[in-house]
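Below is one structure; the comments refer to it alone.
All protein chains but one are shown at their positions in the complex.
And then subunit A:
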Amino acid sequence: MSQLPDRYDDSELEARAQDRAERRLFWRQLVIVIVIAVVVALRIWFV
């Protein structure tokens, strides 16, 4: 058994890092949605 984060602080730090990773994912998803919206708009405009 190694590196057991049995102190509350360690566990909290890890949980916070995971939530930050999830928030980054949210922003990336938002960028993707915007890019696709632009592609759709260009397609409607040009075709």
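Points to keep in mind about this one:
The rule we apply is simple: a contact is a pair of C-beta atoms (placed from the backbone, for glycine too) under 8 Å apart; a residue touches a chain by one contact, two chains touch by 3 or more; residues count from 1.
Keep this in mind: contacts and distances are computed from a predicted model.
Between the names "Phosphocarrier protein HPr", "Phosphate transport system ATP-binding protein", "Glycosyltransferase family 2 protein" or "2-hydroxyglutaryl-CoA dehydratase", the one given in UniProt for the chain missing from this structure view is "Glycosyltransferase family 2 protein". Residues of subunit A that touch the chain left out of the display are 1-6, 8, 11-12, 14-16, 18-19, 21-23, 25-26, 28-30, 32-33, 35-36, 39-40, 43, 46-47.
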